[in-house]
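Left out: one protein chain. Kept in place: all the others.
A and B are the chain letters, set down in written order, and residue numbers restart from 1 in every chain.
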Amino acid sequence: MSQINPAQNQPPLQNQENVVAAKKAKSIRRLDLATSRQLMWYKFKRHKLAMIGTGIIFLFLLMSIFPEFISSTKPQLRDPSYSSGPPTGIHIFDEDWQPHWPFIYGHKMQRHPVTLRKMVVLDTENRVPIEFFVRGEAYEFLGFIPANLHMFGTTDTQIHIFGTDKLGRDIFTRTIYATRISISIGIIGVLAAFFIGLAIGGLAGLKGGWVDNVIMRLIEFIRSIPSLPLWLGLAASLPREWSATTVYVVVTLILAALGWTTLARRVRSKLLTLQNEDFIQAARLAGCSNYRLVTKHMLPSFMSYLIVDLTVAFPYILLAETSLSFLGLGMREPMVSWGVLLFSAQNVTALAHTPWLLIPGGFILVIVIAFNFFGDGMRDAADPYSK
Amino acid sequence: MPILQKILVRLGSSALMLIAVSIVAFIIVSLPPGDFADSYAASKISSGETVTLAEIEAIRRQFGLDKPLYLQYFKWIGGMVQGDFGFSWGYSRPVTEVIGERLPMTILIATGTLLFTYITAIPLGIYSALRQYSVADYTFTILGYIGLATPNFLLALLLMFGATTWFGVSVGGLFSLEYQDAAWSMGRFWDLLTHIWVPIIVLGTAGTAFQLRIMRATLLEELNKMYVTAARATGLSEFKMILKYPVRLALNPIVSTLGWELTTVISGAPIIGLVLSLPDTGPMFINALKSQDMFLAGAMMLIYCILVMIGSFISDILLMIVDPRVRMGAST
Partner (left out) sequence: MSDDYLLKVEDLTISLDVDNASFSIVEGVNLTIKAGRVFALVGESGSGKTIVSLSILRLLGKGVSITGGKILFKDDQAQTIDIVKLNSKGKPIQAIRAAQIGMIFQEPMSSFSPVHTIGNQIEEVIHLHLDLDKKQARQKCIEMLGKVGIVNPERAIDQYPFEFSGGMRQRAMIARAMICNPKLLIADEPTTALDVTIQAQILKLMKDLQNELNMANLFISHNIGVIAQIADDVAIMYMGKIVEQGPVRDILRNPRHPYTKGLLRAIPHLADIGRSRRLEPIAGSVPNLYERPNGCPFAARCSEFIENICDRDFPKSTEIATDHTVFCHHVERDQNQQNLVVNI
């Protein structure tokens, strides 16, 4: 009996293997028949890190669209009773290990008995439960709908889950609001760079000759200058009396004005190689107009590469803005970006006493990593036939 | 002969580039409305002294600020050629002196950073490629992502924070107090070494991560090429084969990005100098920009560009040495 059993079992096992192999074959077969856009999507989906990155980017976009709702207060609002206060820990157990609905402790201001430095002391007697969807500060939802609903908050005292700065402003609120500024600078900067790059690179690639020569020299020139000193120089030359909004626009433009070169080079080289491709020659012989040739035949064939370049450029622009603001040469209050927030964490004493000022740096890190993941996935997907 | 010719052409275009850079630097530093005479007057007034219009005019004349911009440029660039970089109003000393005492530190840090970058990135990149999908490979990849995503100054802040809270040491500066103004000695040199690794690591992390990725990716690509199989077919041992052929070829893109790497290091240096309060050109440059100390800022911007140009020049020459195709101008 025992000898027969394995022999009986074997065929079904083999069959199972065959089924698995057949399924694999089917999925591979499906790849053979898919359109290039489907292929890109398959490929992108298989890149797990890219999917994680996409999720994170989506979260940040939500944050930058609805900061009023997510944060519990306003970025410029001060809580004098809690200046330079540490993050309020969220507790579930009280001092006696009794479980509760998530709560925070109330706090009071005291002077240190020896140094006389003002400091915040927790009041463990006073438990303040955290509430979700609370009514609080009034704001305009999406800029025009009056609202006062916040994602979470407390009724009696204010909650500062990331702590406060020395003026008593809530770091969490400021970080969430800063997301809007930082992300929008990245997006606007990248789009501006995209159009500049497309226009200039297109001009060079299509006109050729001396136009191409001049543009290429210009690009080489810009690329050979160390970028940060140049940004610093330009940003430093902005008049001090300009409003925060004007500075926002101009800084974004400066970043874009120096970020278009990679894209322009890509557009140019693609256009030049495409000119000799058979399908372009065929379209030309078929009487295609120049405009149609470029927009219908050439651009679509390398659009995916341009999009990859854009996603790769985004973190660079974001980091450049952060650096400028960190040095006090970029955004200014009340246009708070992550770099502006880190500005106050510049010296060792501030770091030692209020290390939570560094929290916005974590946001920078996360979004840049997310974009790098996303960019890698896009790069792989843009080349759907590569393994 | 064609090699010499190439180098000459390269030098010529560098010279042209330099002139263009000097014009741009000059324009940028003279962009802000008002000039040094104005800010000088403002600072005098704020400290309670009185300044007359005549005095302001006198300062303007003294520095030639009343002349048209292009004349100012020629005066500036003419002085540069003779080694006179103008006068720093902020430091009340000639620009040459101010920069002269700080530039060696900047060059030292930049060179150290490049060495650190390549010495770590190349072996780790090779290892990563040869042991693709191993634990070490994944670790390097993750560290690489983080390294690329961390802004330099944030890394500096974190290091400073960590050092002060956990180890109770300060990592700022390049010298301990007792060696701050001491003459050069073995002790001072050693003291420098114990400090300089901080800015080097801070400046080098992103570059290391980037070069590691390039090394890994190009080596993986080279390993799939036909010449690798052909070399294997000669009976060469795997290790020697990999070192002699694919690694050697994968070094080419690394060498060609040397100039670019230097550009990023130079770009990042000022901000790190400021955060870590290094006695190099960084803090000086940023302060000069902020206080519109125009000759100092302009000269420094030009020097940064020259450093970068020297770097890319060296990188081009190196590429000619390692790649005969570049040296002989072959297309394939």
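One rule holds for everything that comes next: a contact is a pair of C-beta atoms (placed from the backbone, for glycine too) under 8 Å apart; a residue touches a chain by one contact, two chains touch by 3 or more.
As the structure is a prediction and not an experimental result, all values here were calculated from the model.
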| query | Looking at the whole complex, which of B:R61, B:R93 or B:R248 touches the chain that is not displayed? | reply | B:R248
| field | Option touching the unshown chain, where B:F74, B:Y138, B:W190 or B:Y227 are the choices | value | B:Y227
| field | Residues of chain B (touch criterion as defined above) contacting the omitted chain | value | 224-227, 229-238, 244-245, 248-249, 252, 322-325, 328, 330, 332
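Rule of thumb we're sticking to: only the chains that are shown with their structure count from here on.
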| query | Counting in whole Å, what is the centre-to-centre distance of chain A and chain B, each centre being its mean C-alpha position? | reply | 27
| What residues on chain A touch chain B, complex-wise? | 220-221, 224-230, 232-234, 236-239, 315, 319, 322-323, 326-329, 342, 345-346, 348, 351-352, 355, 358, 361, 364-365, 368-369, 372-373
| query | Which of the residues in chain B come into contact with chain A in the complex? | reply | 17, 20-21, 24-25, 28-29, 31-33, 145-146, 148-154, 157-158, 160-161, 164-165, 170, 172, 263, 266-268, 270-271, 274-275, 285-286, 289-290, 292, 297, 300-301, 304-305, 308-309, 312
